[in-house]
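This part shows chain A:
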Amino acid sequence: GSDSSDSGSDGGDDTFTIGFALSQSGNMAPFDVEPGNAAMLRIEQINEDGGIDGKQIKTVSKDVRSSPETVGTAATELISSGIDLLVTPCDFDLSAPGAAVAQAASIPAISICAGDPKMADATTLGDYVFSANAGSDVEGATGAAWAIDQGWKNAYLLQDESIEYTKSAGKYFAAAFEDLGGTVVGNDAFPGGDNVNISSQANRLKNLATQPDFVYVASWNPGGATAIRQLREAGIEVPVVGPAALDGQVLLDVVGDSASDIFYTGFACYAYCSGGEGDELEKFVTDYEADYGSEPASSYALLGYNMVTAIADAAGRADSFSGADLKAALEDSRPVSTPIGDVQYFSSTCHKIIDMPLSVIGVETGKISFVGQQRIDSIPDVGDGNSCAS
Partner candidate 1 sequence: MLSVDDIHVHYGASVHAVQGLSLQVGEGELVSVIGQNGAGKSTVLKAVMGVVPTASGRITFDGVEVGASGFSSVKQRMSYVPESRGIFAGLTVGENLRLGAIVRKDRKLVEADIERELERFPVLRRYWDRGASLLSGGEQQQLAIARALMLRPRLLVLDEPTLGLAPIVVDLIFDVVEQLRAEGMTILLVEQNAVRALEVADRSYVVQAPGRVLGEGTATELAAQPDVVDHLGFTPEGRVQP
Partner candidate 2 sequence: MSATQLATPPPSVLRMAEGGIHFDGVRAVDGVTLEVRSGEVLGLIGPNGSGKTSTLNLLSGMLRATSGSIHLDDHDLTRLSMRRRTRFGVVRTFQSGRVFGRLTIAENVEAAALGGGLRRREARQLTADILAELGLEDVAHQQADALTAGRIRITAIARALASRPRFLLLDEPAAGQNESEAIALITAIREFAQRRGCGVLLVEHDMSVVMGTCDRLHVLDSGRTVTEGEPALVRRDPKVIEIYFGKRHDHDAER
Partner candidate 3 sequence: MIMEFLISAVGLGALYALLTLGVALMFGVLGLMNFAYGEILLAGAFAMYLFRNEPWFVGAGMALVFAVAVALLSERLAFHPLRDADPVILMIASFAVSLALQSIARMTVLPRARGIAPEPFLSRRIEVLGADVSVLDLVTVGLCGVTLVAVAWLMGRTSLGIQLRAAAEDFRMAALLGVRPNLVIPAAFVIVGVLAGIGSVVLAARQGSVSADMGLQPMLIGVVGAVLGGMSSLKGAALGGFLLGAVTALLETFLPTDLIAFRDAFLFTALIVVLVVRPQGLLSGAKVRVS
C-alpha cells in the first residue's frame, strides 16, 4: 500500500511517488504536455532499469486546467494522497499556488520548465521550490555571448512586454551584451500576445541612424515568430536572435521558407532540427515518438526528461524520501548525464539549473539546424536580487 496515508516522511517505503499537477487542458497546456510526456517516458525507463535503488517510481497526475485555483486544489489533493515530490506547471505563475501548498507541507515542488529567474530564489516562494530550467536570464546572457562571438557589435532590442519570461530575457540580454563590450543601439517594445502588429516598430527601426548588426527579439511563440515574420516583411534583413521560447516547429512554419538568419538559444536540436543529434538525443526522440505517436514539437520536452534524471539522482542519494531529506539531496545536486551532455542542477542558493549548455539553433531558408553549443560562465547582476547571478 503505497498510496495510502504514508506520506513522503516514511523512508522505509518501497516506492517513490511523484505527483504531477500539470495543465493537460486549457491555454497553458501546450507548455506542459510535452515536457510532462517526456518526464513519464524517463520514469518508465528508470523503472525498467530497476528504479531508484530498486524502488519503483510511481506517478499520480491531475489536470490543473490552466487555472491557478485548480493548481492549488490539485496540489492539496496530491499531497494528502501521499506523494513524495510534486511537479508543477512550466509557467511560474501557474506553479506558484501549487508550490505554496507544497512549501507549507514541506514537500519539494519542482516546476517542470519555468524560465522566470525568480523561481530560482529560495527566499521568494520558499526553500522547497525549484525549477528544472536554466531560466531566461541564462538564455538572454547566452544569446548575448553568442552574438559577441559572431563579431556583432551593435544590437537592437525588440522587447515583448507580455510576460515576465520575455522581460527578463531582454533585460539580461542587454546587460550581458554591454558587459561583453557590445552596444545596444536602440530598443523598442510591443505588447505581445497573440495579436501582434509591429509595423510601427519596424518602421522606427528602419529609420534608425545606425543600423544594428542584429535584432534581439525577446519574445515567445507564436507571437514572437509573428514579430520576426513581420520584421522580414517590412524589409529588415539583419540577423535576428532570440530566447528558447521561440523554439519549435511553429517558428519555422510562421516565418516560412524564405526566411533566414534567425537564431535562438534552445535546449536541444532534434526532430524538426537537423545537425545536432547525438545518439542519445536520437534515441530520446524515437522513444518519445514510439510512446506518444509524434515527435516532440519543441526542445522543452527534453527539460522534462532531464528533470526526472536529476530527481532520480537526488532521490537515490537522499537518506529517506522525506521532504527535508529530498530537498537536501536536491540542493546538493551533482552534474547528471543527459542527452545534451552533463547538466548541473540545483544548489542551496540557486534553485534552478546552474549549468547547462544551450544549443544555438538557426533558421536558414526554411530549415532549422544546429549552429553550435554555447555556455556562459556567469550571469550578469542587474540588481534584481537574482540568487544565481555572479
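In this text, contacts are C-beta pairs under 8 Å (C-beta built on N, C-alpha and C of every residue); 3 or more make two chains touch, one makes a residue touch a chain; residues count from 1.
Candidates were picked such that all candidates are chains of the complex that A comes from, given by their letters.
Please read all numbers here as calculations on a predicted model, not as lab measurements.
J.: Which numbered candidate, 1, 2 or 3, lies in contact with chain A within the complex?
T.: Here, the candidate touching chain A is 3.
J.: Give the list of chain A residues in touch with candidate 3 in this complex.
T.: Touching candidate 3: residues 25-27, 29-30, 33, 161, 187-191, 193-201, 203-204, 207, 221-222, 225-226, 229-230, 232-235, 249-258, 297 of chain A.
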